[in-house]
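Structure first, commentary second.
One protein chain is absent from this view; the other protein chains keep their places.
Let's look at subunit A:
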């Protein structure tokens, strides 16, 4: 009876939807209401693939911490912002200069759900007397009385019959469902893709083990798995496995290895057991990607442990070390993780850390893709970094100095169309790259027999697929791999400086890596592999970048000079653009504030292409 009553109330929203004249066919999500049909099949496919740019890590007011921080934006607002609409963000009207192609809103699943609302599944019709009583209520007070009578009282009743559901669980379902509906509502196949997602937020002992969880389609779990149910990644994977067995397509992506206290690229399971082949297989199957960079820093490398990488000093967020005992250690960086994965591959036969790259913001302001250095006027974490005055001096409580924050990164995905299926599939296949914000595009293929130049772009890409594997793949040849690398600039950014290849390998019990300069603009690549510096500083009075030096496009073929068929190895490309101004310089120029003199004013923004592996089997 109580269930019936509650369902009566919950049917109202469906009644509302039914009130609108039906258009076209309808699709039905799992236990969700009817929605207009949208067809991915109508979108043309490009077999050579196109790079789509998106956000894979974003919080709205649905995330408890963001809400407490003052964020009242909904997933709807976030999707609108992503499409270029001006939205009230953190107290100011704000918009990004260019819309994104896709977004995954990743609200925390912990404490998701504000109230048992009226929008639960199970639907009597429009003529239901309770539905009617709400419509006829003369004022809010009367309507709230009806809510109490028809929803809360039955829920709170206890006794016999027992309520068939409890508020907590139902509230999570309600909120998850609302995020679902917003994600469906804003999906425009071919134009703007929304991805069902959430964040699993486990941080045992302050070590960040968070994962963003992305789903391929509308086959979704009833509720997301949160760290309240299990804070060990193995529990998360077990849950994901149960979902996959039930037909749900899902993967996980860790982020902020730089805050992981060594727990991410680990020597033992969280419960203290040795890493086994089974663990490695599970992890590799569940986690194709890792977030390279976000607001709280770049996790590729730091100069402390990679002194020979001359571009390692980039958005390292060094003041992270002042909080939570998150001291820098080599084990907290992506390049270490890739190498440690090779060692596991050698020892166990499976690489548990076979990660491709994504970039995100982790903005708690509900503002996806808000990564433009010259447009970062509203901050990222509510009041903590809201204005230039605050940013010039403040601490992001419990985390780091605000001046060490970056606007964050974005993800590029090579996909056959801008649809959920195509984007998710390419992410699962790791044909992705991350950039520190700019929309440069990068590709790499590993194979044999590439030409040093091609008659056209299409010829190059066709040859890449025909004779090699793209980023995220396994090179399976027996001779030294050739890498065909290509990059094009952001049309509103500066030209490119160079393309590098980072090779990592495991040799005689040691994890090693080396950075190779492969192509540089203007014939600056010397015979010894070094590059003549480009000397294209920014204008400190305006923040403008140099528009005459560098190349709009770079392309080259590189053959591994030290190939050993018996060594496990990875290769990933890093593309550097000419220097640009950091956000704090624009704060100084626009708002007259002063940052500490040690805060960098100029940065070399970059892109990282997902690795290609050579595996010894």
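Note that a residue touches a chain if its C-beta (ideal position, glycine included) is under 8 Å from a C-beta of that chain, and two chains touch if they have at least 3 such contacts; residues count from 1.
Throughout what follows, contacts and distances are computed from a predicted model.
Not shown: a single chain whose UniProt protein name, out of "SpoVR family protein", "RNA polymerase sigma-70 factor, ECF subfamily", "Parvulin-like PPIase" or "ABC transporter permease", is "Parvulin-like PPIase".
Per the touch definition above, the residue from A:177, A:216, A:326 or A:441 contacting the chain not shown is A:441. The chain not displayed touches subunit A at residues 12-13, 15-16, 19-21, 23, 36, 50-51, 64, 67-68, 74, 76, 80, 84, 98-99, 114-115, 117-119, 134-135, 137, 139-141, 143-144, 146-147, 161-162, 164-166, 169, 171, 185, 221-223, 225, 229, 238-239, 242-243, 245-246, 441, 455-458, 488-493, 552-553.
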